[in-house]
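Every protein chain of the complex appears in place save one, which is left out.
Letters A, B and C mark the chains in the order given here, with residues in each chain numbered from 1 onward.
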Amino acid sequence: MNPATVVHGRLRAGVRREPLLPVLVILLLALAASFQEFATVANFRNIAVQASPLIIAAVGMTYVIMTAGIDLSVGSMLFLAAAIESSQAIVGLPTALVFAAVCAAGALMGLLNGVAVAFTQVPALIVTLATMQVFRGAGGHITGQQNINLPANLLGIGTGSLLGVPTPVLLAVAVALAGGFVFSRTTFGRYVQAVGSSPDAAANAGLPVRSVLVGAYALAGLLAAVASLTQTARLGAVQPSIGQGYELTVITAVVLGGTTLFGGRGSIGGTVLGALVLTTVQTGLVFSGASPYIFDIVRGSVLLAAVLAAGARWRNLAHAVRLTGRRRPSRDGPYNSATSA
Amino acid sequence: MEPSAAISAATTAQPGRLARLRDRTRHVGWLADLAMLPALIVLILVLSTMTDGLLTSSNLINVLSQSAVVAIAAIGATFVILTGGIDLSTGSVIGASGVASAWIITSSGNLAAGIAVGLFTGTMIGLVVGAVVARLNVVPFAVTLAALYVVSGGTTLLSHGKTIAPVPMGFIRFSIDGPGGIPYAVWLVVLLYVIAQVVLTRTAWGRRVVHVGASIEVARISGVNVVRTGTSVYAVAGFFSAIAGLVLTSGLAGAGASMGNPLLLNIVGAVVLGGTRLSGGRGSLLRTGIGVLFLGFLSNGMSLLGLQSYDQLIVTGAFIFLAASADGLFRWRRRRAVRG
Amino acid sequence: MNRFGVARYVAAVAVASLTLAGCGSSASSDGSDAATSAKKRTIGVSFDLLNAIRQAEKASIQKAAEAAGYSVVFDVADQDAQKQASQIQDLIQTKKVDAVIVIAQDGQQIASSASLAKARKVPFLAIDRAVADQQNVTFQITGDPVADGKAVADEFLAAAKTKPLKVLELVGGLTDQNAIGRRDGFNAALAGQPNITIVSQVPTDWNPTQALDGTSNALQKDPTINAIYIPSDFLLPSVQSALTAAKKLAPIGDPKHIFMVTIDGDQNGCKAMQAKTLDADIATPVEEFGKQAIAAVTTAVGGKPVDPKTVQAKGLTLNQANFATTSSQVWGCAS
Partner (left out) sequence: MFEHLHHDGEPTARQPAVIAVGNVSKSFGGISAVDGVSFTVSGGEVVALVGENGAGKSTIKNIIGGTLRPDSGHVSFGGAPAVEGVGSAKHSGVATVHQETSLFPDLTVAENILIDRLRSPGRATVRAGHLRRAATPVLQRVGAGFGPEAIVRDLSAGQRQLVEIAKALAADPHAIVFDEPTASLNLVERELIMGIVEQLRADGVAVLYISHYLEEIARLSQRVVVLRDGRVVADRPTGEVDRARLESLMVGRELAQGYPPLAPPRDAKALSVLDLGDGGRVSGVSFDIAEGEIFGLAGLMGSGRTEVARAIFGLAGDIGRVEVSGRQLRRGSVRACIDAEMAFVTEDRRHEGLFLDRPIRESLSIVDLDSVCRSRRIGWLDGGSEHRLTHELASKVHLVARGGLGADGGSLSGGNQQKVAIGKWLVKRPRLIILDEPTRGIDVGAKAEIYRLLVDLARSGTSILLISSEMEEVLGLSHRVGVMHDGRLAGILDRSQATQESVIRLATGGAP
């Protein structure tokens, strides 16, 4: 095959992988057309900043979902990390040390999830449903349900900026790029996709399935902690309600980005786009002065539309497989493998 | 396959009561459904030694009436999980149907109409969710997550976030008093569990639900209308969520859009604690009932102990995980045996 | 099968012991009161949630209760109306407390708990959040959200004398009577004021993140905003960081300064007052809540009717003018 066709193929593959890009663009254009204050640098800056924690957490979640897993505890990890950041134990330590400690704690929480998922037969949904409560409880234990203000030195990571670019955005970009690189360019990343794509095959090939699972969840925990650092820094204080229901928002962003809950398929880029679309919709609604409850309805509908579209894509693929003879259990939801498997 | 074995199959062909009993108990049947019971008993004993008044009749009645809402919603959740699905929208449907009925009752004063509307609302939402899951064939987690957003957002919007109250005393009484000092709500739970368990184990529909969970391909090729079964199961779940919503409304003397949202964890938790398999095909209402009681006694005991709310979270989480892992251990051994 | 059962037993026993360990600690703190409550009267307290102001309210109750020789059993419902109903049921029927003090998660839905208390002849007292159906409530003391809203409005009017105000109004949870009262009191008082225009209303759902994002979006949408009404101090940090991000957090006197008034009077508010970034704070009289509630308990258990049956304690206005003289009476500054 000549390079031209290769490039073209890559392009088409790219577009097929990120159908959300045009959606986002259209959305931005529409909003810019209807509110003149919307199309300002400052506002886009705003959206970027608000999307940053979500992007950071969602990149981690993408790894987990890619292994055909799920992590419901991310919201609670966010809170527990914040609680630790504000705790007496480490107050007054040098900034870098505090951040390191919080990140380590986050990785540890994720590690706990990962070990439970990899070494017991308990479904990830249940494991993280349990740790979701455990982590929030632990956080409450540390903070005693108090509102705790953070010392100024810990706020920079959320409010500061470098060369005019807000720190959270820099962090989000760094995490997204690193996440994308690790996913496509390291054995760990390839193994993550492999394990999600076919656990049996992974076992046959002698891949370190368990370490891969543990790694994915630990990464999710680490990134939840990073998201927590930026988020709480922006809020300036740790409140007991931090991260409540956040897991659903994060999962929504990932699924919106085209990563399938069956594992093996998806992309970091899609996740980033998903997070941006969600945030843009939210901002747009504020601009239009609509009730905040409309937001729930809108994002619910967007999510449904996304999975429906994705569903169609999977079916076509599965169809191709079927025509060539051997059928395998359908991956695009069980109900219509009559026309798909 | 030596001939003697072949004969053994032939001999079992005579339908003897004994052979039937053996067949029943041979596979993981009602015996396994009770597997969580010992744990429940241990829990109650431990808690009763640590608190005073846990085992008083009034407190037992409290536990039962406090568990009523979760118990009812968990019936629907069990059916859904038996098909290998999951319903995250339960809590929001509880809110929606509660608000709908409270709204009719307060505005028109017509109790029957209110109840009817509430049940209709829940069932319809379930029907739509089921149709999307089964007919359009979208992964349940995503669909019900979307439904959770749309329904709770919509309910809050329509009720302007206000709590709809007061509902008439007769309606409230339903969850306060009843025959033998035990609230009607509790009697209702018992009745519903008996019915649901019978439907699951003794009717064709129940059998189909389990089969869709066990292997949807086998079911389809054997002539089971998997789309209809899949759709109906979510409608049924919606129906039970609606009943739960009504009971909750009566218990709280009013309905608010968000009142059901905190319940989702307990509902799914109870089903899993009971030992119904999340991937479907194995489970029962008996298990779920035990799971509900487990969580009920746990939170009651902890609040009697004066445990901080966040400590209660930790303990509950630990219990859910441990129960599930005990079940997982068992399943793992089984699979190994089969492979060998 | 056996393995199955065994595994379950192991799990159960393991965690049962875990429970023991878990509550050994807290049982000693809270549980012991209940244990020794043979002679001592016990008051059951159920809060909707815990945060800065709730902690202050809890403290004021405990202080007054100790003084009057009561012991206190304390529950938190984590913003779950049904959980609160269950907790109150346990308090009354199982722990047999002599009186119940609640901060209702929902002013309407608490009614069933009130009627239960009535049926069991247990005094039922509500603080902070009003109960819709008063017939079964022994005593109720709340802030006066409408009056507080109006008090805030007065500060705005005063400020509007010098320059016209373009106001960003944050609104609390739309399901919360207090939030609605604070909004309506404020809006009513400012209706038709030429010099003051409310350019945008941001619903926060009492959620700090929503407050933060909403504020920055609003400031973005209308850069000319020069005044903000924050209906509760615990949203203050969110607003401050939004302002910092927009480079608009400046002390009084600085032309960039944005006129801000809040309600509650917690530590954050007090600090901001000292830092002169906050213009006024309507402090909730939490001390009164505890004092009067406990007094009412004494009357009620003594079998006498409580009078007055409902009290609305207006907030205490703390502004830069009276800060020196008044701050000592504000709970947030005291601690």
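Everything below uses one rule, namely that a contact is a pair of C-beta atoms (placed from the backbone, for glycine too) under 8 Å apart; a residue touches a chain by one contact, two chains touch by 3 or more.
Treat the numbers as computed from the prediction; the structure is a model and nothing was measured.
Trainee: For the chain that was dropped from the view, give me its touching partners among the shown chains.
Mentor: A, B
Trainee: Which residue among A:Leu207, A:Leu248 or A:Ala290 touches the omitted chain?
Mentor: Answering carefully, the residue with contact to the hidden chain is A:Leu207.
Trainee: Touching the missing chain, which residues of subunit B?
Mentor: So the residues of subunit B touching the missing chain come out as 1, 5-6, 8-10, 12-15, 19-20, 22-27, 29, 202-205, 207, 210-211, 214-215, 217-225, 281-282, 336-340.
Trainee: Tell me which stretches of subunit A touch the chain missing from the display.
Mentor: 1, 184-187, 189-190, 193-194, 196-198, 200-207, 264-265, 317, 319-329, 338-339
Here, only the chains that are shown with their structure count from here on.
Trainee: Please identify the chain with the largest separation between its CA centroid and the CA centroid of subunit A.
Mentor: When every chain centre is compared against subunit A, the largest gap points to C.
Trainee: Comparing A-C against A-B, which pair counts more contacting C-beta pairs?
Mentor: Looking at contacts between chains, A-B has the larger number.
Trainee: Averaged over CA atoms, how far is the centre of subunit B from the centre of subunit C? Could you give it in whole Å?
Mentor: Subunit B and subunit C have C-alpha centres separated by 35 Å.
Trainee: Please tell me the distance, in whole Å, between the geometric centres of subunit A and subunit C computed from their C-alpha atoms.
Mentor: Distance between chain centres: 34 Å.
Trainee: Mind pulling the subunit C residues that touch 2 or more other chains?
Mentor: Those would be 50, 76.
Trainee: Give me the residue numbers in subunit B that touch at least two other chains, ranges are fine.
Mentor: Those would be 156, 161, 308-309, 311, 314-315, 318, 325, 329.
Trainee: What residues on subunit A touch subunit B, complex-wise?
Mentor: Listed in rising order, the residues of subunit A that touch subunit B are 70, 116, 120-123, 125-127, 129-134, 136-141, 145, 248, 251-252, 255, 260-262, 291, 293-297, 299-301, 303-304, 307-308, 311, 315, 329, 332-338, 340-341.
Trainee: In the complex, go through subunit C and note every residue touching subunit B.
Mentor: 1, 3-5, 7-16, 18-20, 22-23, 26-27, 29-31, 34, 50, 73-83, 85-87, 89-90, 93-96, 106-109, 111-112, 115-116, 132-133, 173-175
Trainee: Residue numbers of subunit B touching subunit A in their complex, please.
Mentor: For subunit B paired with subunit A, touching residues are 84, 86, 132-143, 145-150, 152-154, 156-157, 161, 212, 216-217, 220, 226-227, 230, 265, 268-269, 272, 278-279, 308-318, 320-321, 324-325, 328-329, 331-332.
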